[in-house]
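Before we start, here is the structure in question, set down as structure tokens.
Omission of a single protein chain aside, the complex is shown with its protein chains in their original locations.
Here the chain labels run A, B and C in written order, and each chain numbers its own residues starting at 1.
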Amino acid sequence: MADIRSLQDAVADLVHDGDTVAMEGFTHLIPYAAAHEVIRQGITDLTLVRMTPDVIYDQLIGAGLVRKLVFSWGGNPGVGSLHRFRDAVENGWPRPLELDEHSHAGMANRYVAGASKLPFAVLRGYRGSDIPTRTDTVSTVVCPFTGEELAAVAALNPDVTVIHAQQADRAGNVQMWGLTGVQKEAALAADRVLVTVEEVVEELAPRPGGIVLPTWVIDAVSVVPGGAHPSYATGYSTRDNAFYQAWDPIARDREAFLKWIEENVRDNVRNSEGALTR
Amino acid sequence: MADIRSLQDAVADLVHDGDTVAMEGFTHLIPYAAAHEVIRQGITDLTLVRMTPDVIYDQLIGAGLVRKLVFSWGGNPGVGSLHRFRDAVENGWPRPLELDEHSHAGMANRYVAGASKLPFAVLRGYRGSDIPTRTDTVSTVVCPFTGEELAAVAALNPDVTVIHAQQADRAGNVQMWGLTGVQKEAALAADRVLVTVEEVVEELAPRPGGIVLPTWVIDAVSVVPGGAHPSYATGYSTRDNAFYQAWDPIARDREAFLKWIEENVRDNVRNSEGALTR
Amino acid sequence: MTATPAGTTGTTETTGATDFTSDELMEVNAARALADATTCFVGIGLPSTAANLARATVNPGLVLIYESGTIGSKPTRLPLSIGDGELAETADAVVPVPEMFNYWLQGGRIDVGFLGAAQVDRYANINTTVVDRGPDKPEGRLPGAGGAPEIASNCGKVLMVLRHSTRNFVERLDFVTTLGHGGGPGDRKRLGMPGAGPTAVITDLGILRPDPSTAELVLTEVHPDVTVERVRAATGWELTVADTVGTTEPPTPHELAALRALKAAGKPGKETR
Partner (left out) sequence: MTATPAGTTGTTETTGATDFTSDELMEVNAARALADATTCFVGIGLPSTAANLARATVNPGLVLIYESGTIGSKPTRLPLSIGDGELAETADAVVPVPEMFNYWLQGGRIDVGFLGAAQVDRYANINTTVVDRGPDKPEGRLPGAGGAPEIASNCGKVLMVLRHSTRNFVERLDFVTTLGHGGGPGDRKRLGMPGAGPTAVITDLGILRPDPSTAELVLTEVHPDVTVERVRAATGWELTVADTVGTTEPPTPHELAALRALKAAGKPGKETR
């Protein structure tokens, strides 16, 4: 059953040094505020998992908290590279970054296997690609009925999955709608689940496209209005595309990046997001 | 792209002697009217597929149109046995019925594999059960990462899937809501798809729990109000539980059954359902 | 879905001040077995009666999960089928059937699987597929496996409820549809089955539980006014009886009232006739 509690306490209790952490979101509902709390608490040596690591993972990597990234596409969508990610991979700054790299189809199926508590998933993928030469989480299986050789991908079971949703009720049941990506799979694959929400409502009214995660699969819910910014929450906010573009020059420069993190994340007092989470 | 056409023409064009046909529906949205049209047209030597064959499959089997049944639970839910099914299996009347029998988890995954155009699916299932001794569509695979042996089930790809939905728009896009079972998987696994609907609407308004099948995965849409009776269509009708109970004595007796089919299905004029389909 | 044998009706018994049937004894005790569960995967028939009665009595917060895809159904009447509309309308979430079996059941999210059965053996293995009717006769056909094999494998534990007779409690199953404890201790583990398997079989005569060391079903409780000899006579194998056989508490007036209200509201076809 999910407790409704402060983001600070929830992150401290649920996310630990060395954990494998998935903070999912396909452009929509990305849990920025929770990731910033991880930075403030200096939780480190993380293995981060996500299909589309974007600016928030750039920030965690640049802050030196990440030892490994499991992913399928790393970029600032529509803008360009993730410069902190590149600096870590290419130059080992601020620390080397190990990679486990897949295709989207492979990553999606790894989460499906994880949610299904199967050790692997099967897909017709990776054919002719060099990707399998650089990872030990792609292999093959042979269909026992047709003899066809197919790709097998190892299940993903994060220690913790962190997602942002629109609403929770007082019992800690959560509803999200709009693009919901692989969030259900990422949550059900994890040992522990933290959900930040825009608000708590008396009753979760069924929505078109709504996905409900019952309270008994969630460990903690934290109320963080705007907690997905600069990503967005359908029905509550729109994507701050300007921020994603403004991020590019900040992330290009190590000093500018460190200054930004200090001023906007670590310095809790000046961080409106932080203020909202108490 | 789906054409909106009469049920008679759609069935004649899409369902052929010898086909493998899935008429899905998990208690809800069972396509009775379409199955009755199959009986009227005498389309025969069918392999029928369904997780929960109920009264409608009892009727098709009793009518002598079915050579094989692929299924996981065959009964009249809450009432008792399917007597025509039992008579065919136990006594070969009116013809022998071959069985390919699974568990629900296996059948669901067979449809998932079919919709995914994979030759098989993996599950942790059938352990310790005698089921695999009577079918050649359960086998095993070994996880290439952990060495665990898991069940493999062969994909289901029906020649035709027939389902009932609440609404279509004029372009032939279809929306259903409420319990939607494995209908999406059954439709996407099939070569041809026929959907009967309660009504055609100007626009498909997004619904909580709504599943949309776009027109370009459907071959024909037929407007058959009440086409799920005695099953039901959420928002349009309720389940006629009394019919399911009344079916029991009819189906127990071969003559009573044949008379019922003659009077209620084959005799088109006296069949209100048939009248509605023109 | 697992079938429950039809045709046997409870006989009326009298205990103390309260009148109740043997079926009601079975149903009330089945509901009580769910007192501590968070989530229950509910088979139709007797298990559904028990689970809904638990929500009305010992466990109002119990999350009912039906294989039709409903999570957290709160029906006001007993559903006739696992796909009745009220199950979806009152649910916290409705999910596609493949998701139900893969993410929720196989995903290890469900505490208790509640099953009926046509035949049970001493290790709580289940047959719902075919029965042998003798050398010159064709097999008798039952409904089949439904969700049972994977419910029994993947739920945290399994409860079973069925009427007690030598027809149902057999020395040897004609077909193993669903593994309970296999051939004895260690079999589930050897087969890699995540859940603990059957922990109680609740009947109209009493309650059987697997012996921790042999995994064989042992009579641990009888219902009021039921003798051990009567249970032995209704069991198709030489029944092991616990050193001390308890007697179940008679239904409370509240339990009986709740059960009868559920059944009255749930009279099949009531509102459509």
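Just so it is clear, a contact is a pair of C-beta atoms (placed from the backbone, for glycine too) under 8 Å apart; a residue touches a chain by one contact, two chains touch by 3 or more.
Please read these numbers as outputs of a predicted model, since none were measured by experiment.
Shown chains touched by the undisplayed chain in the intact complex: A, B.
The omitted chain makes contact with just one of the residues B:R95, B:K117, B:R134 or B:R170: B:K117. Remark: the omitted chain is touched by one listed residue; of A:A12, A:V142 or A:L179 this is A:L179.
Only one of A:H102, A:K117 or A:H164 touches the chain withheld from this view, namely A:H102.
Note that of B:L188, B:A233, B:I250 or B:V265, the residue touching the chain absent from this view is B:L188.
Where chain A meets the chain that is not shown, the touching residues are 26-28, 51-52, 71-75, 77-82, 85-86, 89-91, 101-105, 108-109, 111-112, 123-131, 148-149, 178-182, 184-185, 209, 232, 234, 238-245. Residue-level contact of chain B with the missing chain is found at 1, 112, 115-118, 173, 184-185, 188, 204, 211-212, 214, 216-217.
Just so we're on the same page, only the chains that are shown with their structure count from here on.
Centre-to-centre separation between chain A and chain B, using Cα means, comes to 40 Å.
Shown for chain C are the residues that touch two or more other chains, namely 102, 106, 194. Counting partner chains per residue, chain B has residues 123-124, 148, 209 touching two or more of them.
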